[in-house]
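Missing here: one protein chain of the complex. Every other protein chain is in place.
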Amino acid sequence: MDFTLSKEHLLFREMIRKFAETEVKPLAEEVDEQERFPIETVKKMARYGLMGIKFPKEYGGQGGDALAYIMAVEELSKVCGTTGVILSAHTSLCCSPIYNFGTEEQKRKYLPKLLSGEHIGAFGLTEPGAGTDASGQQTKAVLDGDHYVLNGSKIFITNAGHADIFVIFAMTDKSLGTKGISAFIVERNFPGFSIGKHEKKMGIKGSSTCELIMENCIVPKENLLGKEGKGFSIAMATLDGGRVGIAAQALGLGEGAIEEAVKYVKERKQFGKRISQFQNTQFKLADMHTKMEAARLLVYNAALKMDSGERFSEEAAMAKLFAAEAAMEVTTQAVQLFGGYGYTREYPVERMMRDAKITEIYEGTSEVQRMVISSAMGVK
Amino acid sequence: MKIIVCMKQVPDTTEVRIDPVTNTLIRDGVPSIINPDDKAGLEAALTIKEQVGGTVTVVSMGPPQADVALREALAMGADEAYLITDRKFGGADTIATSYTISSAIKMLDYDLIIAGRQAIDGDTAQVGPQIAESLGLPQVSYVERIEKIEEDKITVRRQFEDRYQIVEVKLPCLITTLSELNEPRYMSVAGIFGAYREKEVKKVTFEEMKEYVSEERLGLKGSCTKVKQSFPKQAKGKGTVHEVSEDEAVEIIMAKLIEKNLI
Partner (left out) sequence: MENKYENIVVFIEQRDGEIQKVALEIIGKARELAEKLNCKVIGALIGYNIKAKAQDVIAYGADEVAVVDNKLLEHYATEPYTKAVVKVIETLKPDIALYGATAIGRDLAPRVSGRIPTGLTADCTKLEIEEGTNALLMTRPAFGGNLMATIISTGPRPQMATVRAGVMKAMKRDDSRKGEIIEIDAGLTDADMNVKILEVVKGENKSVDISEAKILVSGGRGIGKKENLSMLRELADELGGEVSVSRALADAGYAEKALQVGQTGKTVHPNLYVACGISGAIQHLAGMEDSDFIIAINKDNTAPIFDVADLGIVGDLTKIVPKLTEAIKKYKAENAVK
C-alpha cells in the first residue's frame, strides 16, 4: 500500500490549504455566529472547480479523483466545518448518485451545472419516522402518465435552503418494503415542492438544514434515477461515499483543533512557563496527533478504494466511525488545553467541538457504522 | 499577444526564523513559493490573455525542484513552462542570472515580458531591468496597475514613493510588477491535474543554450559580485523602561528616533 501522495495531490493540497486559509477561515466565526450559509464561499469554490473535483471533464467535472475531493473536504473542515459539509453533501450525496446511476440524458442535463457549482445539490432520504431505519419511508411516489406525483416530507436535509437539485427517495410500492423505494431527481422549482422549517443546530451552524415538503409534487417520469425499486440500494451506495466525505470532515475538524492547540500552547504561559513545556500538554498533543493520523490513513484508504471502483462500504464505515469518534475526543481535549479561553468563542476550538459532534451522528450514526462493519465481518 | 513571465521560486521568508541558540537561519520546513511579485506578474499575464487572447509562457531559472513552481503556474492557466537549469548556471549573481535568462528568452517568441519587481529572498529588483537591458527592450518597472493593452503598446501606472506616472510603451517591452497589482487567482482543480497529466515543464540546460551563450558569463564565473560573508541579524538587547515626566519622555523618544534614523 502506497501512502505517499502523488505530485498532483501535493500541489492540490497546497492550493486547497491556501484557499481555506484565505477565503474560508476568515468567515468561519461569522458563519457560525450568524447561522449563515456562506454562499459567497461556494461561488469562489465553484470558480476554481471545487464543486466538481472528482468527475470527468466530459460532464463538466475537473478530472480529479476521490482522494483529491476527500482532501478538499478535510482542508476546508480544518478551518470551517460548515464549508466542509456543504461540499461533501453536494458532491457525495447529489452529484455522485446522478453520475453513478443516472442515464446519459440525466447526466448531460444535470451534471454540468452541478459540477460547475452553478447549481448546489442535496439529498433527501431521512424522514421523521425514517432515520437510521431508512426503510420506514412514508413519502410516496405514484406514476400518473408521464410523471410521478410525490407526497410526503423529509427532514434534516443538508444544503436544502440553497440547493437547486435534490436526489429524493420515495416509496413507489409500499408492499415491497425496501425494494419498493425509488430515487428521483427533483428540481427545486418543480410544482408542489417546497422548503420547510430551517433547523437550529448545535454545530455546523452555517450549513442549511431544512425540511422538504412535497405536496402533489410533479416529477417527470424521465427523472426517475435508476430503476423503480432500486432506490434503497442507490441510497446505501451513495451513503458509502457520503460517509467518506463526513469522515474527511471529522478528520479536518480534529486536525484543525490540533493546529490551534499547538499554536496556543506555545504562547500561553502559566507558572512562568509556556504550557507547551509541561509534559501533560506534550503527551496529550502526541496522543491527539496520533489518533488523527490513524484516522487520516483510514479515510485516505477508503478514498483510494472508492477510486478503484471496488466496493468500499466497510472501509467507509470504519473511516467514518474512527474519524468521527477521534474528532470528538480530540476537539474536546483541545478545548481542555485552552482552559477557560477554550470555552469562550474567542477561540475556534469550541466551535470545532460543537461541529465534531454531528460527525458521529449524520450519514449513519457510529452505531450504524458498527453494524455495517460487524456485518461485513460475518458476525450476524 | 505572446507573453513571457519570468518567475522565481523562493523560500517563504515570512516563515524563516533565526535559531536563538545557534544564531543561524532555520530553513528547514520553510515552504517554497512563487515569488509574490512574480505571481502578480503571472496573474496580469493571464488577465491580458483573457482580454485579448494569446499565450502565456513562464520561464524560471533554478534547481530542478523549481519544477513545482512552474507546475503551479501551469495550474493557474499558463500555457507553457521552461525551467532553465544546469549546474553551470549555479552561484550566479544578478548580472549572470539576467544574462542566462535573457539568452534563453532569445530562443522564444514574445511581445511582452513581465517580471516581478523583486524576489523576497534577495530583494534586489535587478534581474528584470538587467534582462531588459540584455534584450535591448524598453522597460517600465514598479507597475502597480495595467491601464490598457493594445496591439502594439501597453499603458501602465508606474509607482514612485510620492507619485505615479501613467506610461505608454511600445511592444515588445519588459515591465516589472508589484504584488499589489492584483490578487492572483488560485490554481484550478482541472489545472492542477492537467499540469502533470497534459502539460510539461521543458528543461533548458547548458546543452540547449551553448550555441547562444559564452560560458564565462554564466554562473559563479560570470558573476560580478561575490558574497564575502553572511551573518544573521543581530538579536536585539533588552529594552529600557522610563518613568519620567512627559517632557523628558518626549526627549528620550526623540533621541532614539534620531539615533535610529526613523525621522
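Read from first to last, the chains carry the letters A and B; within each, the first residue is number 1.
One rule holds for everything that comes next: a contact is a pair of C-beta atoms (placed from the backbone, for glycine too) under 8 Å apart; a residue touches a chain by one contact, two chains touch by 3 or more.
This is a predicted model, so every value here is computed, not measured.
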Contact list for the unshown chain, restricted to visible chains: A, B
Candidates B:Gln9, B:Thr47, B:Thr85 or B:Ser141 - the one touching the absent chain: B:Ser141
Chain A, residues in touch with the chain not shown (by the definition above): 263, 267-269
In chain B, positions touching the absent partner: 11, 13-14, 16-18, 25, 93-95, 98, 118, 120-130, 132-134, 138-142, 155, 159-170, 180, 223-233, 236, 239-244, 246-247, 249-254, 256-258, 260-263
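Going forward, only the chains that are shown with their structure count from here on.
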Separation of chain A from chain B, taking each centre as the mean of its C-alpha atoms, in whole Å: 41
Contacting residues of chain A [partner chain B, same complex]: 6-8, 10-12, 14-15, 18-19, 47-50, 52-53, 57, 62-64, 68
Interfacial residue positions of chain B with respect to chain A in the complex: 68, 71-72, 75, 185-197
